[in-house]
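A single protein chain has been omitted from the complex, and every remaining protein chain is retained in its original position.
Order of writing sets the chain letters: A and B. Residues in each chain are counted from 1.
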Amino acid sequence: MNLRKLTGVAVAAVLALPMFASHANAYELVIPTLDYRTGPYAPNGIPLANAYSDYINLLNERDGGIEGVKIKHVDCETGYNTKKGVECYENIKNTAPSRALAVQPFSTGITYQLIPKSSVDEIPIFSMGYGRTSAANGKVFPWVFNFPATYWSQATALVQYIADQEGGMASLKGKKIYLVYHNSAYGKEPIRTLEALAEKYGFEYRGLPVDHPGQEQKATWLQIRKERPDWVLMWGWGVMNQVAIKEAASIRFPMDRFIGVWWSGSENDVLPAGEAADGYLSGTFHAAGGDFALHDDIRKYVYDKGMGAGDRDRIGEVLYNRGLVAVMWTVEAIRNAMKIHGTKEVTPAMVRDGFESLEVDEARLAELGLKDFTYGIKITCENHEGPGRVAVQQWDAKAKKWSMASKFYEPLREITAPLIEADSMAYAKENNVTPRTCS
Amino acid sequence: MAFDLFLLEVVISGLMTGVMYALVALGFVLIFKASGVFNFAQGVLALFAALALYDFLAEDGWFFAVFGFTLPVWLAIPATALIMILLAWVIERAVLRFLVKQEEIILFMATIGLAFVLEGLGDLLFGSDVKPLDIGIPQGASDWLLDNFNLYVEKLEIVAAATAAVLVTALAIFFQKTRVGRALRAVADDHQAALSVGISLDKIWVIVWSVSGIVALVAGIMWGSKSGVQFSLSLIALKALPVLILGGFTSVPGAIVGGLIIGVGEKVAEVYVGPLVGGAIENWFAYVLALGFLLFRPQGLFGERIIERV
Partner (left out) sequence: MFYRENGQFKSSYSADQAIFPIAQDRVFVIGILLIAFCGVPFVINEYWANAILVPLLVYALAGLGLNILTGYCGQVSLGTGAFMAVGAYASFKLVGFFPEVNYLILIFVSGLVTAAVGVVFGLPSLRIKGFYLAVATLAAQFFLIWLFNKVGWFYDHSPTGMITVRPIDFFGVRVTGPEATPAAKYLFTLTIIATLTLTAKNIVRGRVGRSWMAIRDMDIAAELIGIKPLQAKLSAFAVSSFYIGVAGALYFGVYLGSAEPLEAFDINQSFYVLFIIIIGGLGSILGAFLGAAFIVLLPVLMKNLMVGGFGVASGTAGHVEILLLGALIIFFLIVEPHGLARLWQIAKEKLRLWPFPH
């Protein structure tokens, strides 16, 4: 093929792109994903993306889609990069026939990008457990959902866990709780909440930022070694987690007093540290492990047919399960939208309604093959965060397994609610949004 | 803990970190010295070397898939070194050969292109997962120092410092005593003159890139043992840049001394000044420190004096 022909093909491909599948025959449900299988955060992005793809394949293979309507999975590679994320979003959002039913950006930066766009494009954003915390206020952010819990709820849950170990909220007084955080919008999320908690319960709080990518944290951990905080919390991501856990082990900081956010608690994070990571804690809102009925179905219907996205033996890793729970809720929201609107040809706007009245209880979870996997949720017009419950899981380095180490804590809403109100109202004011009324 | 002891601890940690930076900076210096190329791909070379090494050692690698067994560490390291030499040869053949006599910035850009190629290739060949690299380097704090003196020093970094010392000595001997080393120095001094006395530039470039690839392997092993082998490993190149400008682009001892100064400077600043201004200052502090030195010595501490004629 000569150069001119090649250019011609290339240009045609680009031009044809926005109308790519416009000639599909049957109605299909478009679920897009913004994956990152490249770049510095790829080790975390891959299991998330694999789970999404596996679950969608499972539904298509086993049930013929959602309520018999096939799902069309559109993925786009962002490399955890906001600019590529913008291109991806513009690329996929109008994918025929249904348009993108719900976008899961899997990146704080991209979520912030898309939040203002969501109401104009009328495509719901489901930033599951990340993104803008104050999007929990459904009155200001009707198109954004961040259930089952936000970073701020999680901060209150982790502090409650600490209180339980220390013997009650009252004994937090005078304790030192430090936060080691990824120096980015994501890492800064819990600061306000922790400051508010510190003020209320009288513990001493200090934040220690770590710059991206976080390969060198000696100075941070020397300070921790010197000041000997009673507990260390971590909001880390990527290589920062692995290095932090190793450094903590090196200075002999007790692992069972070191708690990561739910993005700092996967196999990737603890395995490089080996035995030293034993006892490390992290927040979570779902179980780890690949022994649930759903996993069996995925192995049977997807991997046995050679359609699996990843390695068979990595089914059930923490981030894989995180991806599963995200796509499961998305699918349930679409199902709910079909039910309330009485049509199988749902649009993104209908799916938004589906999210807003989503109720997945324990019984439904059991039906889905996820008994005791996570907790039931109920979303309402004003509360897009849902229950906000968070538990703590612990790493067993010998068995190489995560297991639940606590109950699910209810968030301290008296702390988070005013912060959410203030931040969402600031957004509303800046962007001339009139909060809607929920009745 | 006594205050002085803590300061000592910070200084030691800084020195050790500095050695780790210097390991990366060394690779830059070697190539710049011999060919005037600012090799942006040095970090990616370290990543690539670590990935290749992991491949020889692990059961989920290509080597195991093809031959059905894995190599012991003492064989895997020379095998990886061979790969790096091969890579150097390919780089010379496919890239550098065509860019002789171009301006520095063009060569610099070419190495960025090279970095992209290696990055994509590394991911395609070896996958993007975090790979724990364990070649038997002791990990964690030195218990003896910690128990007896309450002094915290990381074992891995002691090993790194020792390795760096051996490496620098070996390089010094190589440059001073061997034929090839002399030829390298001749090329570094004057390309034209070196050519005229019969030194083959192509060969020299392959050699210098090979040596630099082996230095990258050492850096890759050290950093990879610390954080697992993953894409982020390539970003350590950025931490080597202030070391380079401080020590001078052309000086091997400069890379070591520069590394030590930067290491200590940034740790002391972060620990003692950081808390006052909100932390995370070490990144820019390293550059400001280097900039401060540059204002007095524009060619870096050990750089060759720049003489300009009209």
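The criterion applied here is as follows: a contact is a pair of C-beta atoms (placed from the backbone, for glycine too) under 8 Å apart; a residue touches a chain by one contact, two chains touch by 3 or more.
A quick note: this is a predicted structure, and the numbers were derived from the prediction, not measured.
From the options A:Leu101, A:Ile191 or A:Val392, the residue with contact to the chain not on display is A:Ile191. Annotation: of B:Val95, B:Ile158, B:Val180 or B:Leu195, B:Val95 touches the absent chain (contact as defined above). Shown as candidates are B:Pro72, B:Gly113 or B:Pro138; the residue that touches the absent chain is B:Gly113.
Interface note for the absent chain: among A:Gly79, A:Pro105 or A:Gly283, the touching residue is A:Gly79. Contact between chain A and the unshown chain involves residues 9-10, 13-14, 16-18, 20, 35, 37-38, 46, 49, 75-77, 79, 81-83, 86-87, 90-91, 108-109, 112-113, 115-117, 119-121, 132-134, 183-186, 188-189, 191-192, 211-212, 419, 423, 426-427, 430-432.
One chain is missing from the display, and on chain B it is touched by residues 38, 94-95, 98-99, 102-106, 108-110, 112-121, 123-124, 238, 241-242, 244-245, 249, 277-278, 280-281, 283-284, 287-288, 290-291, 294-295, 298-300, 306, 308-310.
Basically, only the chains that are shown with their structure count from here on.
Across the complex, chain A meets chain B through its residues 37-40, 42-43, 46, 183, 206-211, 213, 215-216, 218-220, 222-223, 225-226, 238-239, 242-243, 246, 249-252, 268, 271-272, 274, 276. Note for the complex: chain B touches chain A at residues 1, 6, 9-10, 13-14, 16-17, 20, 123, 128-130, 132, 134, 139-141, 146, 152, 154, 223, 226-228, 230-233, 235-236, 239, 266-267, 270-271, 274-275, 278-280, 282-283.
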